[in-house]
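A single protein chain has been omitted; all remaining protein chains appear in their positions.
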Amino acid sequence: MPENAIYYQVAYGALIAMFVGYALSIRLRRAAIARKRAAMEQSR
Amino acid sequence: MSRPPGLLGAAWLIARKDLAIEFRSRSAFLSALVLSLLSLVIFYFAWDPTAVAAVDVAPGILWVTFTFSGLLGLHRSFGVEAQERAMDALLVAPVAREAIFLGKALANFAFVLGVQAVALPALALFYNLPLSVVLGPLALAMLLAAIGLTCVGTLFAGITSNTRMAELLLPVLALPFFVPIVLPAAQVTAKLLAGRPLDESLGWFRILLAFDLVFLYACMLTFPFTLED
Partner (left out) sequence: MTAPTPARRIDWLMVAAVALMTAAFVRAIYFTPPDRLQGMAQKIFYVHLPSAWVAFLAFGLTAIAGGVWLFIKDPRLDRFAESSAEVGVIFTTGVLISGPLWGKPIWGAWWVWDARLTLTLFLWFLYLGYLVLRGAVDDREARARYSAVVGILGALLIPFIHLSVYLFRTQHPTPIVANPTGIQMPAVMITTLFLALGAFTVLYMALVRQRMALAAERDALLDASTAES
């Protein structure tokens, strides 16, 4: 059997990092909107 | 009082109007033409004739040039109405919105074929290609490819004319759609130049024809949705 475990390890790692990164980006963007919303409501 | 024109009649009128406007200034047509010819020249100097034969490199050059000069022509097809909000007048007129699409597509089609009518002989000249033997099927491929390009291109030109970065957005949107046109066309050209029998190219012609039928219809039907109610 060929010694190629590194390939699937990199693939798994890359995909996990991508999904986590994307989910985080959603969270961060929602937080930014919530901040703007709060600021707008305060300045009323 | 005369009846408003039917679908094809209206399309023809709109095409004539667009072409008349273009013919007055001719600037877009000349730009596309010059781009085409210059590309052929640049590709020539980028080519090593001792490594690759002319018949092997020509199909790619022809169809890449076709694609990018086509894009140039598409840009201007909706810019024409931008002055003095002429588009509103067009929309209020008793013409079906599908006719507006057909008319503009027809004008673009004439534009593209006009450029190719010069580019093709230039290609034969610069690369010393025996095109006369294969001119029939090649012209058919050119015709079918031009139909596909103008249908999809006209629709996307209409959409992007109302957006920021229209010049960048049009190629980004349209190029994936040009692939099922340019790939078959280039393959046919390669086979024709290599002297292969015509039935080897049939599959590619079928794809071109199917693409044209599907997208002519689909673009015409979806075009009204790209206009404001």
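Think of it as A and B in the order they're written, each chain with its own count starting at 1.
Everything that follows uses one rule, which is that a contact is a pair of C-beta atoms (placed from the backbone, for glycine too) under 8 Å apart; a residue touches a chain by one contact, two chains touch by 3 or more.
Model, not experiment: these values are computed from the prediction.
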Full-assembly contacts of the left-out chain, visible side only, are chains A, B
Touching the left-out chain: which of B:Ala46, B:Val92 or B:Met165? B:Met165
Subunit A residues touching the omitted chain (full complex): 1-5, 7-8, 10-12, 14-16, 18-19, 22-23, 26-27, 29-31, 33-34, 36-37, 40, 44
Residues in subunit B touching the chain absent from view: 152, 155-156, 159-160, 162-165, 169, 172-173, 175-177, 179-180, 183-184, 187, 203-204, 207, 210-211, 214-215, 218-219, 222, 225-226, 228
